[in-house]
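I'd like to ask some things about the structure below.
The other protein chains are all here in position, but one chain of the complex has been omitted.
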């Protein structure tokens, strides 16, 4: 579970709740108005349903779950696995990799190694692996887009709700005492829109972008590693190449490219 | 018919109508002002007529219809069709594809297969098919652009209308009771502009962008498939390559690149 | 003449004029304030004079005229002309094109055909024609940029004018009756800036962008056609290639790439 | 001197000064508030000092001077010079260019011709010249960036100043007569920020961008010319190629690529 996302989300909500609680003269009722909630959330969902294919909209909860539940994989473990495969291939030939397929869990690496074992031509292999990378990126992208759209349409319907509230209030100014509360209610939709956008949709869309780039880097490492294994490159050179993707602290330096 | 777009559009309008209906002291008359409607819609259309070629502006209703009526084609059916054509070509030669032309409905695939049958050189074929792809993308793009422009100019003329209303109101402040209603009317154009932009123009432009990208992916699959058929590639390899465009759930994994 | 631009421009102005005329209690005098006009238009021109080379600023009227007077050329006529030249070249040799030079009006095609007749090497020819395309695009771009800048600076000086008006008004609040009219005058510059930007500068800049892209497509067609003529390609293949630039309705389908 | 920039700058300031002078009830004192000036200008400079390397910030005045003092070089004179050098090289050999070095003033052309005379390999020559072009573009870019930043931070500190003023005013509402003037003063920083950004920083940044692109075009012409001289190309072909960079009116047409 991505503990930071959970803390951020709960913390952000608590901040707003507490700031209302400690404000003199404030009451929570003044901040809860169901028609306003429906206007902002419903309006944003209506706009997103027009804007995006239905099957993408339905993935909304899966997408949110992915942000909350993601766990960050260890890149250096991935590199270790590829180097270990390279050593097997160097020692016993490419076909020996077939016996190691069952210990791999990532279907992308299984696909690559299987093709190497099958003797697929390198250019066909790289073509298939890179098309797969693009396809994964496109699927992540469409998930990010739903959240981007909500982050754009929630404040827009917040403004629409406030305009509706203001027009109603301005048409009934006979009672001056009602002006203040009327405007307070009108502003609620703008507040809801700002919270939905800035505490939920936009940050989650950003996180999805990160997860997607991270996945692309993992797949890039896998592609380069598998292609190098297929080309029969020295496991030490493969390791050195792939380790450049790690931040310097995680990298052991000095065991340079002795043999190339 | 794209049921999600219709639900989104009707749902969004209902949301606003109901939120007015349930608000205490609100009347629908206060929200209907024909001059304001004409200002926002007319102004946006006037600006779009200056901004875009007339023949593109006239496509506006066709473009809106396309968003409402689009049906999402099945990519895996397309791949099946191409693989089936590849099998025919592998078994009976490229010329045998001529007999299967009448069962194809997509004019783009017909064009490609016809050229393959005619023995057009591969580089000429790919050049013609890719130029066609670019031309389709450009036509979609100009449809999207009309909606983008309306989504930009409708709020702008909403603001112009509100400014006109405010200036009239501020010049006649002798009767304090008229200030509220005057401002309410002035705000109507801003409200209309926001609704036209955020519930109609911008979401429809987004959807058109999606439909266009989807069409480009279908055409990309078709081009790669036809070029592979023409090159006499193995139907199984073709299928594996094209299946990478599918989301993982729709893909059968494991029947790897046995022969390449 | 680009009748749509003229209708859009006149229609947009009429919309605003009529909406003022029918508003109860409104007078045209309240909307006309010469110092405000000078502030917005003069300020935008001052900023543009700093922002752009003088010779580009002086082209402003020529640029506006171009938007109003443009006529859309027929792409299929251009393709017909190139195919006809290709037939002559195929039948009688490249030198025979010299006799047909006088019937061509587009100086860009004349340049290309003349080079083909002169036996200029293909790579030199394409280099010269593409440099010319880039140069035309750059000249169009700088015309579009003036209008873009006016569309940016007119609202900015509208805001500056309104701030100046507000500061004057706020400093003289002794007479409460003067507050309304003072604010009305202050808002006029914002109104003018919004109209200049959204009814004139931004839409015209968009149209210029369209005209420029259209011209680039025509030149692209001409370059591909001339290079194909020079390479002695089959006129039917040339026609098929170039027709992909046309929308499907204008294209005759079926007469495929018989000979390639 | 770039007379248009000077006229624009003085004209823009005069516009604002005169519009205040002719407004009934306005006084210049109401528009001058030194703390507000220091807030906007000082705040923008403080932010820019954090945002950019100190040595770039110190170039601010040199950058402003460059916008004011630039003179537009004649591209056709540059082309004439290169063609003349090409004729010398064609007639008397590349080494003969050494005698003409002292008549060249542009250090970039001297560098290129010197390398041609020295017999530097073409790929090394082009590499060095293009690296130099990139370096010049990067230096111009950092000059433009300072102005861009000021155009961004001046309005931001204008808003900060207005917020500070509003908060002070709202805390002291005991005297209703002080509200108007207090708000007037608060708005001054927003006004200053808008003027600094829209009359000085943004237009000057745009002009610098133009000057930089112009310089890049001159250098591109020089690189292509020098590489063509080095390759021993025909001076007429060189002239024709380089003339495509000129607008059509300045170009003599018809003397086509006779020999290539």
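The first chain written gets the first letter, and so on, giving A, B, C and D; residue counts start at 1 in each chain.
As a convention for this text, a residue touches a chain if its C-beta (ideal position, glycine included) is under 8 Å from a C-beta of that chain, and two chains touch if they have at least 3 such contacts.
Just so it is clear, the structure is predicted and the values come from calculations on it, not from any experiment.
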I'm checking contacts with the chain that's been left out. Which of D:27, D:99 or D:172 qualifies? D:172
Residues on subunit D facing the left-out chain by the touch rule are 35, 38-39, 42-43, 45-55, 57, 107, 111, 114-115, 118-121, 124-125, 127-128, 131-132, 135, 139, 149, 153, 156-157, 159-161, 163-168, 170-173
Positions on subunit A where the hidden chain makes contact: 2-5, 7-9, 11-12, 15-16, 19-20, 22-23, 25-27, 30-31, 67, 72, 177, 179-181, 183-184, 187-188, 190-191, 194-195, 197-200, 202-204, 206-207, 210, 214, 237, 240-241, 244-248, 253, 256-258, 260
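We adopt the following convention: only the chains that are shown with their structure count from here on.
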Taking all residue numbers at the subunit C/subunit D interface, are over half used by both copies (same) or under half (different)? different
How many angstrom between the C-alpha centroids of subunit D and subunit B? 40
In angstrom, rounded to a whole number, how far apart do the mean CA points of subunit C and subunit D lie? 25
Multi-partner residues of subunit A (each touching 2 or more other chains): none
Classify the inter-chain contact topology: is it line, ring, star, complete, or other? line
Going by the touch rule stated at the top, which chains touch which? A-B, B-C, C-D
